[in-house]
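A single protein chain has been omitted; all remaining protein chains appear in their positions.
The first chain written gets the first letter, and so on, giving A, B and C; residue counts start at 1 in each chain.
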Amino acid sequence: MASVFAGIYARGAAAGAVSGGAWLGAMLEAEAALARACARAGQMPVPAAEAIAAACREEELDPHELSREAAEHTSPVVPLVQALRARVGPDLARYVHLGATSQDILDTAAMLVSHRACGAILTDARTAARAAARLAEEHRETVMAGRTLLQHALPISFGLRAAGWMVGVDTATRRLAGVRERELVVQMGGPVGSREPAIAAAVASELGLAAPVIPWDTMRVPIGSLASAVGVLAGALAKVARDVTLLAQSEVGELREGASGRGRSTAMAHKRNPVAAISVLACARRVPGLVATLLGAMEQELERAAGAWQAEWGTLSDLLALGGSAASWTRDLLEHLEVEPDRMRANLTRLAKAGVTEAADPRAHLGGASELIDRALAAHRS
Amino acid sequence: MASVFAGIYARGAAAGAVSGGAWLGAMLEAEAALARACARAGQMPVPAAEAIAAACREEELDPHELSREAAEHTSPVVPLVQALRARVGPDLARYVHLGATSQDILDTAAMLVSHRACGAILTDARTAARAAARLAEEHRETVMAGRTLLQHALPISFGLRAAGWMVGVDTATRRLAGVRERELVVQMGGPVGSREPAIAAAVASELGLAAPVIPWDTMRVPIGSLASAVGVLAGALAKVARDVTLLAQSEVGELREGASGRGRSTAMAHKRNPVAAISVLACARRVPGLVATLLGAMEQELERAAGAWQAEWGTLSDLLALGGSAASWTRDLLEHLEVEPDRMRANLTRLAKAGVTEAADPRAHLGGASELIDRALAAHRS
Amino acid sequence: MASVFAGIYARGAAAGAVSGGAWLGAMLEAEAALARACARAGQMPVPAAEAIAAACREEELDPHELSREAAEHTSPVVPLVQALRARVGPDLARYVHLGATSQDILDTAAMLVSHRACGAILTDARTAARAAARLAEEHRETVMAGRTLLQHALPISFGLRAAGWMVGVDTATRRLAGVRERELVVQMGGPVGSREPAIAAAVASELGLAAPVIPWDTMRVPIGSLASAVGVLAGALAKVARDVTLLAQSEVGELREGASGRGRSTAMAHKRNPVAAISVLACARRVPGLVATLLGAMEQELERAAGAWQAEWGTLSDLLALGGSAASWTRDLLEHLEVEPDRMRANLTRLAKAGVTEAADPRAHLGGASELIDRALAAHRS
Partner (left out) sequence: MASVFAGIYARGAAAGAVSGGAWLGAMLEAEAALARACARAGQMPVPAAEAIAAACREEELDPHELSREAAEHTSPVVPLVQALRARVGPDLARYVHLGATSQDILDTAAMLVSHRACGAILTDARTAARAAARLAEEHRETVMAGRTLLQHALPISFGLRAAGWMVGVDTATRRLAGVRERELVVQMGGPVGSREPAIAAAVASELGLAAPVIPWDTMRVPIGSLASAVGVLAGALAKVARDVTLLAQSEVGELREGASGRGRSTAMAHKRNPVAAISVLACARRVPGLVATLLGAMEQELERAAGAWQAEWGTLSDLLALGGSAASWTRDLLEHLEVEPDRMRANLTRLAKAGVTEAADPRAHLGGASELIDRALAAHRS
């Protein structure tokens, strides 16, 4: 990701969780967990496992060197294992990566970086939802024009709009949390997926991940589920951001981004650009194409795919970084959003003048808004 | 969808569940359910509701006429309501579509057609998984070459490969079933989403759908969830089909499609084309782009979107039809799959000759395959 | 495509050009052209070719029957050839489909339906560009607020905005016209792509298509080029439509759709919905996912793909229909667009009040607008 744009695309902690260093660290953790699992199963001496785990904690590996070697094997695990074997010395070398294949390590590392990146995404998304909840509560009776097909419709309460944002973000967040908890399963099937399940279970327990029913090698449901849960969340965040850009338009003026100093125009002093909302959209718009790539890459050949598997790594990294950045920007957006109730009322007056009788006494026409906000807040808190 | 290709793209019952007629019927059911819900809530006389429901059962509406009128309003609901009002006569006309907006009816209809289409998809996917379970059971000890990166690797059991298919299809099927049961929520928010929730709850109960926390108008999490669950299932099915095409290659010859008469070549008598597997792939490859379109369309404006909402209808229809066709073809594929254990063994011999010692005594190297198959079958049956 | 939505998704002539009947007709034309080409090359008697061509003109084939049979062979050509052979009788049967393979007929038919659909798309897109040219000419000095990031920026002329639309549509239209003329190449390579080029050249000449350098069987550059040219055009049309929806907002009110009667709201009499613009967006938003599917389907195996090829037919049909509908709606939109110069000036006054000095004397700040419009119109007419 070109670094001059990182401030936009890589806000929040998810991007760091999928960096080259994070992947490398996760592969080392997978090797360490494997060694301990083998020791637990009596497949290697405990001291050997501890020596390997210690070697996995050293920080001297050069990701660029690995990358170059990785290109010779379509996988960075090959040079990683060579380096670890050199570190532990000839007596223990045979215990490194015992019974495993590159895909075991890479897939388990993918689950580990995803677990961490999703943790960051969820923290920001939940904070964003709480900020929306506050807006819903505070603006329960703040009337404004509803707008359908970008035309004035009947009055609504801004609190109800905010409640809609909250419910959407909450629902998508819970889905992602469920995937994170139950569907990020380690891979530990050995060269052709037939390794006994006890090793996978032990590795899962070491790493705080879930264990698979059986090795999932080329059946990429976990990747597809993860990708689409991030995709749905990004879509929910984009909806919030789109609304803010529209309600912040010069002619509308009902919302403003409040974070100080941000969004001043270079050329025009009167402008205050909705920077956070724009950044949410910039990130979120990049997501559906990445989800499609990962869904398309589920068509994997036999015991290891030739191309589709290798296409996942960068795509998944970008997806998690962008989903995380969208969540972080949305949190920032909603925590500092400035609402202009006077402007909302003034715009409604225009609607009343246009002959929409409901706009003359908008509170009488809010329907079940308050009850709906209560229901939404109750669901949010549950 | 061009009808000469319907045999490939529209196999099974899902396509019919999203046809123009099915959408029209679903919109009428939504209007009928609305009338009954209003009557239950005391908002209209029960006989009015029954008269409307009766009018909704008539089959005289012309979809082409509706389509033409729909284009004048970006929605087929406008002419539908006009037609219903004309049917019930001037006294009852005001009760038709009471308190509703076009989006209520269309979104509820979308959920209804999706519910039915998913029912068809699930039936075929579950049957496919059962066929895979039989293969796993029967071929527990059928040895064959594992293939990684399309190169021979260590021996595996074909039963384990089939178990992998089964687990993937099962997992994706359960996800879709969960979405179908809990996330296909009616829409009944009125013109700007503020209608009291009791009406939505009653409509949901009439139609056998779920009720939303609050109206979800432009917060399209249900659509995104549904689309991605179909997308993940299609990916799992594509994996099965890709394996079959590879194992059915002339040089490999380990699997054959068994449905009689199908797949004979026009030009070459010796060929037996893997027609079902190819059709699965033809359908499944069209899915990720449709999922991306629906995720991208989650960015919807304010109280009703100008474009993104209207983009959903055809996309969702195609997605469900193609997902359903992929499931139906996979069922057909797995129910009639012919396995060639002799050929599998012969191919392994070649591997043994190449110096892979494990290939000489493959059963000794199946590792935990049998235990894994048992675990997988237990999970399948649970 | 669900027919209740056809008014939105299938406006204009392109949809008809990719219907099931149109595909069937195109396959018959390809068979007829092949027969004549073979006769020209001395490979069959001229009367045989004429008898086959006559049989290809008959309209009795049932697309649903063909579709069913097609599913048995992953191609509708097999039953089509059987039907033609039955029609011409046992003596001539061997001349039907002489030396050809199903893919020859289907790919050539795909080029033929694409050629026709693109003709329809181009007619509507060019008419839309001409309507934009008129707006550019007429509103050369109509001042309005420029808006960047949806915030008021400096004044512009509406004519320049319209000229921008025109140039974009013109450029994308010329690209598509170039593809239509030079890259829609017949396929006539025989079972494995090695047929002599004279037959392809003669078929191309019969059908008014281009001839390939060599058969392109699984090298799908023509499909990729076509798809992306339609994709770029749809993107240009979407930009026009997005601008109209924004400038037609209740608070902005600078543009209105003018086609009489259209877009009245069911629930709210004061609304006038931008129906054409919304329909453009509904169609255009479905396009990028379809382009991605076709680009992804370029990865085709050896001499005929197992899945990716069969995925093209429906995708290409939908893409052309939607591109055509977007073009037809844009034409309608621009031909009837109502411009409100008074409202444009009034909105600028607000900007002047906000302290933007340029807004007080907007004409002095139009910069090179008039010169730019002249350049754009000159390029349009060239």
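In this section, a contact is a pair of C-beta atoms (placed from the backbone, for glycine too) under 8 Å apart; a residue touches a chain by one contact, two chains touch by 3 or more.
None of the values given here were measured: they were computed from a predicted structure.
J.: So which of C:7, C:76, C:164 or C:274 would be touching the chain we can't see?
T.: The missing chain is touched by C:164.
J.: Quick one: which of A:14, A:30, A:241 or A:333 touches the chain that's been left out?
T.: Considering all chains, including the one not shown, the answer is A:241.
J.: Looking at the full complex, which residue from C:98, C:287 or C:333 touches the chain that isn't shown here?
T.: That would be C:287, which touches the missing chain.
J.: Looking beyond the chains shown, say which of C:54, C:86 or C:214 touches the absent one.
T.: Here the residue in touch with the unshown chain is C:214.
J.: Of the residues C:96, C:236, C:275 or C:322, which one touches the chain left out of the display?
T.: If we include the chain that is not displayed, C:236 is the one touching it.
J.: Please identify, in ascending order, the residues of chain C that touch the omitted chain?
T.: Output for chain C: 74, 101, 103, 146-150, 153-157, 160-161, 163-165, 167-168, 171-172, 175, 190-197, 213-221, 224-225, 227-229, 231-232, 234-236, 238-239, 241-243, 246-247, 281, 284-285, 287-289, 291-293, 295-296, 298-306, 366-369, 371-373, 375-376, 379.
J.: For chain A, enumerate the residues touching the unshown chain of the complex.
T.: Touch set of chain A with respect to the missing chain: 1-9, 11, 18-24, 63-64, 66-74, 76-78, 81, 101-102, 191, 241-242, 245, 261-264, 266-268, 273-275, 277-286, 288-293, 296-297, 306-311, 313-315, 317-318.
J.: In terms of residues, what is the contact footprint of the unshown chain on chain B?
T.: Touch with the absent chain occurs at residues 145, 147-154, 245-246, 248-252, 265, 267-274, 278, 289, 292, 296, 347, 350-351, 354-356.
FYI, only the chains that are shown with their structure count from here on.
J.: If you list every residue number at the chain A and chain C contact, are more than half found on both copies (same) or fewer than half (different)?
T.: Chain A and chain C contact each other through largely matching residue numbers.
J.: Working from the CA atoms, figure out how many degrees chain A turns to land on chain B, in steps of 5.
T.: Chain A sits rotated relative to chain B by 180 degrees.
J.: Let me have the rounded angstrom distance from the C-alpha centre of chain B over to the C-alpha centre of chain C, please.
T.: 29
J.: What's the distance between the Cα centroids of chain A and chain C, rounded to whole Å?
T.: 36
J.: Which positions in chain C touch two or more other chains at once?
T.: If we look for residues of chain C contacting two or more partner chains, we find 245, 267-268, 273-274, 278, 289, 292, 296.
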